[in-house]
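With one protein chain removed, the remaining protein chains of the complex are shown where they sit.
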Amino acid sequence: MSAGGRLSIRKTYKLWIGGAFVRSESGRYDHASRGSAEQVNIPRASRKDVRDAVAAARKAFGPWSARTAYNRGQILYRAAEALESRRDQLAAVSDLAQVDAAVDVLVHYAGWTDKFQAVLGGINPVAAPFLSFSLPEPTGVVGVIAPDASELLGLVAEVAPALAAGNTVVAILSEQQPLAGLDLAEVLGVSDIPGGVVNLLSGRRTELATALGAHRDLNAIVDAGGDAELGAELDRLAAETIKRARHHEAAGAYETAIADALERIEAVTELKTAWHPVGA
Amino acid sequence: MTTQHRTAIVWDYAPAPEATDHVRLSDRYGLFIDGAFRDPAKPRFEPTLNPATEQPIAEIAWAGPEDVTAAIDAARAAQPRWAALPDRERAKYLFRIARLIQERARELAVVETLDGGKPLRESRDVDIPLAAAHFFHYAGWADKLRYGVNAREVAPLGVVGQIVPWNFPLLMAAWKLAPALACGNTAVLKPAETTPLTALLLAEICQEAELPDGVVSILPGDGATGAALVRAPGIDKVAFTGSTAVGRDIQAALAGRPTSLTLELGGKSANIVFEDAALDQAVEGIVNGIFFNQGHVCCAGSRLLIQESVLDEVIAKLWARMGRLRVGDPLDKNTDVGAINSAEQLQRIETLVAAGENEGAQRRTITCDLPEHGYWFAPTLFTDVSPAHRIAVEEIFGPVVSVLSFRTQAEAIEKANNSRYGLAAGILTDKGAKAFEVAGALRAGVVWQNTYNHFDPTAAFGGYKESGFGREGGPAGLRPYLKVVR
Partner (left out) sequence: MSRRLAHVDRVGVEERAAQLGKRSIKTTAKQQGIRLAVSMVDLTTLEGADTPGKVRHLCAKGVCPAPAMPEIPSVAAICVYPSLVSTARAALDGTGVRTASVATGFPAGQVSLEAKLRDTEDAVAAGADEIDMVISREAFLAGDDARVQREIAKIKDACGDAHLKVILETAELGSYDHVRHASMLAMEAGADFIKTSTGKASSGATPGVCLVMLEAIRDYIERAGRTVGFKAAGGVSTSKAALHRLVLVKETLGDEWLTPERIRIGASSLLNDLLLQYAKSETGRYGRSEDFSKE
């Protein structure tokens, strides 16, 4: 369509995998409308894209989890800044209240990066000459199934705690409302989040979620998709490699996204207990 | 002056069997349901054997599905009142249980050794005192639960189904029951098929402590009983300690259900000896890691990684030390390595050891006189093991250690983490900064430096990856038994 005789450029969205914006290896696309009339192409990811995303997340996990907590907090805060600056763009495909809540949720979890360790861990006063302490560590590569309701806030509410804890994420975007997630990819893509730390895939939820849930190199899956049948299937798949599986209701407001922040973080951490001898 | 004696004096330890005359065991035990012992709905009694003699000790009722339902119903009925008790009163019941375990410690130690085959030295010095300590620790939590979850409001989950293994029968029952009860849940616990006795004595202790009926039920049985328990609709939470295979089945069976789950599963834990270790103490760390409880330990240090520069020296020291292990009568107070828990487990160990030999690893087994009857496996060391060998990958759950070598710290970490499991690890080094770095890099739930198999009720225990999820011990051990209300 044209305004003043100018033909608009139709956008082709891409998957965000390993820090790069890529077409689906399958070449499959869907059409969608952005805003009222603008036609866009959105990628329909395949199982192989899921595989690539998990591989990218695995590769990124070591360096991301090795960053200082302070640095991870800075990066998450920077992501919030980036989102804030694009709130109008996101509001066009979502709603402003959701975008603002998502920004605030990112800020909230940016503040958790250097605090959850002290809250969830501590010194164990063992009855022996050892310094024993328990510290939470990131679980690893976390899969996220985003909801259709509150497609942006619901996504950020699951991704942010995983990142704050030092995990890397492969998220399956809302099938019905993928545009906010795809826009979020572009926002995060210009933030300081290192490549592969977050990977966002659009497409058919059941196809992608089961491929993700079945991947043996995935450590945990957080399902906010709200589909009980899919949830049960993800549980069964999780059992194959004893993945941690959690089901959350889609966060519809800032308050619900942060009310159980500690549980959300704990769900994607492992508590490690160390024993060091005291005596030389 | 008298003639003096200069003939050589030969000295060995005389047999030092622990007395058993103070043990009060019945010939037959029923199921413990709703505060009383009763026969199963469909009578079935199986003998429990002493694995050191293969002689039956007592007849044990095995629970069927009707009994599981009855126990869960009793637990359900008891739960609101139990949770509504003032916290300090609930605490006092647990304190009572802790004290009663201490008072009956000698008897419990002997029974644990008779039923399971572990050396009395361990049941006396580790299992029973730690079981009492766990009850004591969690008793103190009962009126402080909100502080265990950072001062938020909490509620119990309801009725919990718990399954414990045969390697630390009473201790694992304590690990399960103490936090569950402290949090206001009621529990149905299934002890292992081959080691039900101390759990049944614990049932007696619950009676002695006047614990309200139905708060704890104990249902001996085999895998079928356990399967019925975890799948029962009235269960709000399942806690399982055992093999990864069974854990996987349970997780799958609970798919799509709101039942909360924690799993403490298998391992193939790496024990890493660096060239700068205090080598004699490193050898003790290795021995504690793999020969403690005949290697029947989920976190056993069964993959021994030794830096190449000290490989020969450590193996020589280890082999000499293994030669001093005293294998035999578990009731003898000087026994270091007792009986294998069951014929089935012995078979599994033998199969994997044969696989190790067939794959070309070098086997060394100490020579020692083993009793004619009972299930025995002498401490064994495999060298020339490759990371791909079955004995380097699969859990043997016996007194068998597989030695692999490494050259650099990075290689040690890579090899240690190259496992489907992630329960525990050992680091043997004298260098503090290195110990902290390596401990941080290992993907395992427990990391011991210069020691192994130390446990404490204040210290969380549990695995990464396929070793399970959820923690037992310390405040983290409360969380699986609570929900945060706000």
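Assorted remarks:
Lettered A and B in written order, each chain numbered from 1.
The definition used in the following text is that contacts are C-beta pairs under 8 Å (C-beta built on N, C-alpha and C of every residue); 3 or more make two chains touch, one makes a residue touch a chain.
What you are looking at is a predicted structure, and each value in this text was computed from that prediction instead of being measured.
Of the options A:W16, A:F61, A:F130 or A:Y254, the residue whose C-beta touches the omitted chain is A:F130. Shown as candidates are B:A8, B:A245 or B:V485; the residue that touches the absent chain is B:A8. Contact with the chain that does not appear here is found for just one residue of B:N50, B:S402 or B:T451, B:T451.
Contact with the undisplayed chain is limited, among B:D34, B:E193 or B:D430, to B:D430. Contact between chain B and the absent chain runs through residues 1-2, 4-6, 8-14, 16, 121, 125, 276-278, 280-281, 284-285, 324, 333-334, 430, 450-451.
Mapped onto chain A, contacts with the missing chain fall at residues 129-130, 277-280.
The criterion applied here is as follows: only the chains that are shown with their structure count from here on.
Each chain gets one centre point, the mean of its Cα atoms, and the points for chain A and chain B are 37 Å apart. Chain A meets chain B in the complex at residues 119-120, 122, 124-128, 130, 132, 134, 139, 219, 228-229, 231-233, 235-236, 238-242, 244, 259-260, 262-263, 266, 270-277. In the complex of the two chains, the chain B residues touching chain A come out as 133, 150, 244, 247-249, 251-252, 254-256, 263, 265, 420, 422, 432, 435-436, 439, 444-451, 454, 456, 458-462, 464-469, 471, 473-476, 479, 484, 486.
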